[in-house]
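Scroll down for the structure; my scribbles are underneath it.
With one protein chain withheld, the remaining protein chains of the complex are depicted in position.
Moving on, here comes subunit A:
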């Protein structure tokens, strides 16, 4: 049967059309609308009439709460990215070496990735790290005679970071471990044999000179994904630290702050949109810079 060019086009639109329409309707229209809102005084309305130019942007850049939220999230990124990288790589190296029950270990470490951030945050907040003496962490401290710690309420030392970082680590380390495992299994065993023949002792030397360079492309992808994910952090922060009266002024990443500004009771959609645009620019800048620095697109073989 011959198919005309017209029916090809038809099938193209049958398959692509719904997704393109959905993308336009639910992503591009709101995105452009939000950019538009950022130039208006839009309190409690999405169809504002009072044009204010760049006022929202200057207000946001002068807002110390917003600036401190940017700092918060730089600190968070600087911490969570290397820690997750090292942990998931270590897990992958270990799982890759076990002879028996490899599938079992792979599944066990990957399973948390299937858990939702909200559920995990609740478990961390309510049972592992609640502030009273019968929380799990405090029970363990109690065995050593230590005082219970209010993990999420103590600002000095900032114990809340321990809770936030561990929950994310638990949730995502397994996923990146799978990526590293895939990378590890693609390394040609001949390289290791050659290294052994040349007298390289297994361990640090082989890891440093064979494994890591061979994992380059995987590492770049993992790092990029980790940074983007850190930028999007919202769920666990919100669920761990917010209460009926709002959110404390610490550990407040930009998305949480903007959520309260734009979508909270304040409904200052203009100011919130301006913040979102600023944040998007920061994310774009960092990602492009990072991709340049890590020379994205080169393969493992390029070294």
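Methods note: a residue touches a chain if its C-beta (ideal position, glycine included) is under 8 Å from a C-beta of that chain, and two chains touch if they have at least 3 such contacts; residues count from 1.
Following the convention adopted for this analysis, contacts and distances are computed from a predicted model.
Comparing "Sugar ABC transporter substrate-binding protein", "Putative tricarboxylic transport membrane protein", "Carbon-phosphorus lyase complex subunit PhnJ" or "Secreted protein" against the UniProt entry of the hidden chain yields the protein name "Sugar ABC transporter substrate-binding protein".
Checked against the hidden chain, the listed residues A:39, A:57, A:76 or A:151 yield one contact partner: A:151. Across the entire complex, the residue among A:16, A:32 or A:65 in touch with the chain not shown is A:65.
Touching the omitted chain from subunit A are residues 43-46, 64-65, 107, 110, 114, 126, 129-133, 135, 150-156, 243-246, 248-250, 260, 263-268.
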